[in-house]
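Left out: one protein chain. Kept in place: all the others.
The chains carry the letters A, B and C, assigned in the order they are written, with residues numbered from 1 in each.
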Amino acid sequence: MAFTVTVMGLLIFAAAVAANFAGMILTSTILGPKRRNSVKDQPFECGSLPVGPTHTRFHIRFYLTAILFLIFDIEVVFLYPFITILRPELGVTGLWIMGAFLAVLVFGLAYEWRRGGMEWD
Amino acid sequence: MGLREVLLAVFAFGALAFALAVVSTRNTVYAALEFVAHLLCLAALYCLLDAPLLGVLQVMVYAGAIMVLFLFAVMMLDIQETGRESAFQGPGQVAGALLLAALLFALLVFGADRFPAAALAPAAAPGAPGVGADNVVRVARALFERGALVFEAVGVLLLTAVVAVMVMAKRRLEN
Amino acid sequence: MFGVGFFLALAFALFAVGAFGVLTRRDPLVMFMCIEMMFNSGNLALVALSRYLGLASGHALVFFVVAVAAAEVAVGLGIIIAIFRTEKDVNVDHLSELKG
Partner (left out) sequence: MIPAYGLRDLAVLGPEIACILGAALVLGLDMAFRSQSSKRLVEAAAALALGVSAALALGRLAAGPGSAFGGQVLDGAVPDVFRLGLAATGLLTLVLARREGGSQGLLHAEFYALLLFALGAMELITVSQDLMLSFVALETFSLAMYVLAGFNKAWHGNREAALKYFLLGAFAAAFFVLGMALVFGALGSVRLDAASALLSGGKLAAPREMLLDLGLSLCATALLFKVGAAPFHLWTPDVYAGSTTPVAYFLSAGAKLAGFGALLKLLGAVPGCPAPFPQILAVLAVATLLAGNLGALRQTNLKRLLAYSSVAHTGYVLVGLLGLGTAGSGAAASVLAYTLVYAVMAFVAFGLVAAAEGGLKRPLLLEDLQGMGFERPYFSLALAVAMVSMAGLPPTAGFIVKLGVFKAALDGGHTLAAVVAILNSVVSAAVYLRVLVALYMLPKSPDGAQGGARLSGTLGFAVVALALALLALGLLPGSLLALGSL
């Protein structure tokens, strides 16, 4: 029973989102005027003409930035459980453990920076 | 059948269905999106299995960061070229792989089949709080009190990964 | 119905599906996704067994596995992209220069 109560709010929220989403699409299809012509069938890009293929290839610098994000994402994920028991249980030893981990990661950051991994050109 | 069972059934089915979809879809972009859906189903299963922290982890790291990298990679490659006529190996190899996968599944199920409930007594005392109660603190203890060495090793692994990625990406500077 | 056996069977099924994908697909990105699926099946088994045994230490193992998988994805995609940038083609069957 307790489980049902916990999840019920989430379910109601999800149902509301779905209903809202479906409702908006449905109303616009029912109420909107439908006059098709060649201009309207073109892809719309905020007034500017679409130029070039739709699949433009990304530059690799995006990828390097994303890697950095991934590494530090992992770090944050570890930090959260860490702080929950830092004060009552881990104490100074805990700070050493996390300090060593962070030192290794910051070294990696410094390395990537120095080697030009973050240069935008 | 309570609500929990219904949700478990839905997400377990979803995880398997999306996994099959990833394997059978020709288009790489669609496969990536189906894989995201698969991961979200798993995250929901983790939450239902009293592992809320892992559910969040799954969404943050897997669905959030790892799949973004995958999509970047898809965008950097020429997706019109890949995944057209040659998405799969030849029929012979597909049949062989099917046989192998079925064999693997049967072997694992056979191996694990004998062990259910009766033999594998829960290690926790009866009536003890399950893994869900106070989950974050209990995971944190396992992570930092007994797993401190592994934690530091993961730090070194991440540093190795940074160096490795720089090598792969920076090679072109020399050419 | 939803005992630990069910989730183990689900994990094995996902593992087998992933293995099938690795062996049959040609696009390295999809192959890599299938490998990640196999990693995730191990995680699912760990979560189900942790709950069954009443031990949260299995959750800590999942933490480490996810961190390792993240590092592996970073390097693996780096390799795939590096090859693409010179080859313009990442179909493993076209990598035939080394066969034999």
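Keep in mind that, in the parts below, a residue touches a chain if its C-beta (ideal position, glycine included) is under 8 Å from a C-beta of that chain, and two chains touch if they have at least 3 such contacts.
Everything numeric in this text was worked out from a predicted model, so none of it was measured.
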{"item": "Touch partners, limited to displayed chains, of the chain removed from view", "value": "A, B, C"}
{"item": "Interface residues of subunit B (partner: the chain not displayed)", "value": "108, 111-112, 114-115, 119-120, 123, 144-150, 153-154, 156-157, 159-161, 163-164, 166-168, 170-171, 173-175"}
{"item": "Hidden partner interface residues of subunit C, rising order", "value": "4, 8, 11, 15, 18-19, 22, 28, 31-32, 35, 38-39, 41-43, 45-46, 49-50, 52-53, 55, 57-58, 61, 64-65, 68, 71-72, 75-76, 79-80, 82-83, 86-87, 90, 92, 95, 97-99"}
{"item": "Residue numbers in subunit A that touch the chain omitted from display", "value": "89-91, 93-94, 97, 107, 110-111, 114-115"}
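In the analysis below, only the chains that are shown with their structure count from here on.
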{"item": "Pairwise touch network: line, ring, star, complete, or other", "value": "complete"}
{"item": "Chain pair, A-B or B-C, that carries the greater number of C-beta contacts", "value": "B-C"}
{"item": "Touching two or more other chains - residue numbers and ranges from subunit B", "value": "53, 57, 61, 65-66, 69, 72-73, 76-78, 139, 141, 143, 151, 154, 158, 161, 165, 169"}
{"item": "Where subunit A touches two or more other chains at once, by residue number", "value": "60, 63, 67, 70-71, 73-74, 77-78, 81"}
{"item": "Subunit B-touching residues of subunit A, taken from the complex the two chains share", "value": "3-4, 7-8, 55, 57-58, 60, 62-64, 66-67, 69-71, 73-74, 77-78, 80-82, 84-85, 89-90, 94, 97, 100-101, 104-105, 107-109, 111-112, 115-117"}
{"item": "Interface residues, subunit B side, partner subunit C - complex", "value": "1, 5, 8-9, 12, 15-16, 19-20, 22-23, 28, 31-32, 35, 38-39, 42, 45-46, 49-51, 53-54, 57-58, 61-62, 65-66, 69-70, 72-74, 76-78, 81-83, 86-89, 93-94, 96-98, 100-102, 104-105, 108-109, 112, 116-117, 120, 122-124, 128, 130-132, 135, 138-139, 141-143, 146-147, 150-151, 154, 157-158, 160-161, 164-165, 168-169, 171-172"}
{"item": "Residues of subunit B touching subunit A in the complex", "value": "2-4, 7, 53, 57, 60-61, 64-66, 68-69, 72-73, 75-80, 136-137, 139-141, 143-145, 148, 151-152, 154-156, 158-159, 161-163, 165-166, 169-170, 173"}
